[in-house]
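Take a look at this one; I'll ask things after.
Note that this complex is displayed minus one protein chain, with the remaining chains in position.
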Amino acid sequence: MTIVLGDNRYGKAETRVVRVTRDGDVHRIKDVNVSVLLSGDMEDVHLTGDNAAVLPTDTQKNTVFAFAKRYGVGEIENFGLRLARHFVDAQPTIAHARVEIEEYAWNRITERHSFVRDGTEVRTALVHSDGTGGRESVVSGLKDLVVLNSTGSEFHGFIEDEFTTLRPTDDRILATAVTASWRHRGVGTDWGDSYRAVREHLLRGFAETHSLSLQQTLYEMGRRVLRERREVCEVRMSMPNRHHFLVDLQPFGMNNDNEVYFAADRPYGLIEGTVLDDDAPDAPAAWS
Amino acid sequence: MTIVLGDNRYGKAETRVVRVTRDGDVHRIKDVNVSVLLSGDMEDVHLTGDNAAVLPTDTQKNTVFAFAKRYGVGEIENFGLRLARHFVDAQPTIAHARVEIEEYAWNRITERHSFVRDGTEVRTALVHSDGTGGRESVVSGLKDLVVLNSTGSEFHGFIEDEFTTLRPTDDRILATAVTASWRHRGVGTDWGDSYRAVREHLLRGFAETHSLSLQQTLYEMGRRVLRERREVCEVRMSMPNRHHFLVDLQPFGMNNDNEVYFAADRPYGLIEGTVLDDDAPDAPAAWS
Amino acid sequence: MTIVLGDNRYGKAETRVVRVTRDGDVHRIKDVNVSVLLSGDMEDVHLTGDNAAVLPTDTQKNTVFAFAKRYGVGEIENFGLRLARHFVDAQPTIAHARVEIEEYAWNRITERHSFVRDGTEVRTALVHSDGTGGRESVVSGLKDLVVLNSTGSEFHGFIEDEFTTLRPTDDRILATAVTASWRHRGVGTDWGDSYRAVREHLLRGFAETHSLSLQQTLYEMGRRVLRERREVCEVRMSMPNRHHFLVDLQPFGMNNDNEVYFAADRPYGLIEGTVLDDDAPDAPAAWS
Partner (left out) sequence: MTIVLGDNRYGKAETRVVRVTRDGDVHRIKDVNVSVLLSGDMEDVHLTGDNAAVLPTDTQKNTVFAFAKRYGVGEIENFGLRLARHFVDAQPTIAHARVEIEEYAWNRITERHSFVRDGTEVRTALVHSDGTGGRESVVSGLKDLVVLNSTGSEFHGFIEDEFTTLRPTDDRILATAVTASWRHRGVGTDWGDSYRAVREHLLRGFAETHSLSLQQTLYEMGRRVLRERREVCEVRMSMPNRHHFLVDLQPFGMNNDNEVYFAADRPYGLIEGTVLDDDAPDAPAAWS
């Protein structure tokens, strides 16, 4: 047996930046959370504690702030690419950079400089880069998009075994908190347009699919994105089945005609799936 | 010394109900979290474990579901009053009921029966009742209304002592997550109208106040509500000062002209205050 | 109607301090979270934004750090008293200080300077002071003390109404996460000794009470503390009933003889109660 160092990476997580852009009295804000992970010639720092190859995570944080000033934040995919390329290009010991950004949405209260947080969902970007001109991938996404269909969902025809007690149903609530990520074919997309369109296709896919299973809904959501948005080659989704159980009101002499539901916390079903163009280039590193 | 039982209450917390109302193909949903706390003749259950005066919390939960079926949920203030009165009226051993309800907002994806969660903020109601015809109070509210002014906020002229390092500023970001509760003069308000109006006054009060301190902003928000909404006699607010610190970019040869901020987690300032009509009837129990 | 300012307070919340004390190679650490709330002549700051009476929350934070250096942290009740008195004594505009401290426990890995976090529970102190020589109160406490009796708990003889479905039981799991606070008669207690003893009485009270209701257990826990610890004059407890439901295994041809339980999240019962010496001096401000 020889003990060796395997996969490793390090960086500064969750640098919280708010960038204000002033156009006279009218302000715009970008509110993001930036996490950097770098890898490269890190054998020495692990084996002997020699930090000669290490760009400190404190410096990574400073770089995020300085770039927010110098270039603005703009679309988070571009901000991620800019940061990732910088770390690899500037440091010979860094071979690969992964930048993950969350963006929080704000609406205006007035036209000038007052804002209110919008929505529970978060826009995400995950960028990998081996440096300018090297291999790169961009995965856009969202999380905590909470959706519910109050009808139009069935579940029956499943396997029954000795531990089955669930009854088939032809009308249930279907609710989930969508986490979705979609991989782009290239790095030159109009990210803002693409994001808004994909989000809308996911919502429409959820709402307009008469569902026989949450898997079917998931697949349909991904299929719509791929069909309508040629810049996207793969969609991954994780969708907890937020169970809404019909409350038994018979003991109180009442019929519950799909009106009163108990929203349960745990356990919950969990459905994870991928929909892709079978010609999509392989890019496993893009996803983690 | 004689050991005695003091204040006490018990109930079922966080019953999560989703109520669907069907108008043909068009559905409406109410999504609420109901917490009941009851008090009354509870000496025996504490001293000897005799449960003869105890309405089990399980039954309270069932009542919430059954009432959601029988009456619908409607405005949460009314649903709270209905539940609170029931527990006191129906049980001789229960003298006082407190019902707290959170409501989560949903927007439509389609006009029919598909919905997406809206916003981070939560509408709240806190109802106290000694039973039909007895003393009652209704406190409406909201929480997690996250707002930010990117300018129009100053802070100077404060006390300086041996531990002061803060510099005065005439331009800072002011951001907070508003928790507000407002007490109604009576129990017959149009709750939905009132809620939407108060929320708007709070937002406008935050946005339109040129702020010399977060206390001034808080007071102005409460003052607007009282001035504009006669049904409200008292407003309480708790507003954490979500500090946004200007990042020092001088070491990188950059000026930070109020453009790049670090959004800090802890510690945070905390401002709590009450604005009221000095003729408001006393109702300390309404608030806890 | 005249709109006026009501109760208000402000301060710096959650200043996280770790204080290291070195005795040669052997270190001790105190890990605390300090929240300060001050009140006094705050009319002007609310009405006009004049900060002349305001000790900034930033300065409060600095004071916490400086006092941790100058005096050490020691018992959190003493640290709270020292801070509270300072703010009132040093500032004519501050009439009242409230200091709340959480302490996180650590065990040693080695005898020297390596530590591992101990337990889920948190020790707490809540101090109120009108300044040196003025009215003061000290409330010690703990939270998130999670306990479970796997038998020795019954529940029957309760009210039955039209919404009752719960069956009586003479053997159930009783589990809760105890939040307890106890008020001291004076401010000169040996806080460390007192804390360890009270915690042990609470644990023993929970374990050794054959329970006919969670209220009975709560009362017995408080009674033991008061009976055994003369320095304490009042105990308040909040105990969620963490329901463990017996799983119905009959459909699988199995008997569930109180062996397999489902630990539910929501809804949960909530029991809150106070046990006190009826000669205890009144001190409502001590608790909030």
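Letters A, B and C name the chains as they come in the text, with residue numbers starting at 1 for each one.
Just so it is clear, a residue touches a chain if its C-beta (ideal position, glycine included) is under 8 Å from a C-beta of that chain, and two chains touch if they have at least 3 such contacts.
Predicted model only: the values in this text are computed from it and were never measured.
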Residue of A:55, A:126 or A:286 touching the missing chain in the full complex: A:55
Candidates B:23, B:162 or B:282 - the one touching the absent chain: B:162
Touching residues (missing chain, whole complex) on chain B: 162-163, 165, 251-252, 265-266
Touching residues (missing chain, whole complex) on chain C: 15-22, 27, 29, 31, 62, 65-66, 68-70, 106, 109-110, 113-120, 145-152, 173, 203-204, 206-208, 244, 247, 249, 251-252, 254, 256, 258-265
Where the missing chain touches chain A, by residue: 1-16, 35, 37, 42, 45-59, 61-63, 66, 90-91, 93, 155-161, 163-166, 211-216, 218-219, 223, 226-227, 230, 234, 236, 240-241, 266-279
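By our rule, only the chains that are shown with their structure count from here on.
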Copies chain B and chain A - interface residue numbers shared by over half, same or different: same
Chain centre separation in whole Å, for chain C relative to chain A (CA means): 38
Centre-to-centre distance between chain C and chain B (centres being mean Cα positions), rounded to whole Å: 23
Separation of chain A from chain B, taking each centre as the mean of its C-alpha atoms, in whole Å: 31
Junction residues of chain C - those touching two or more other chains: 163, 165, 266
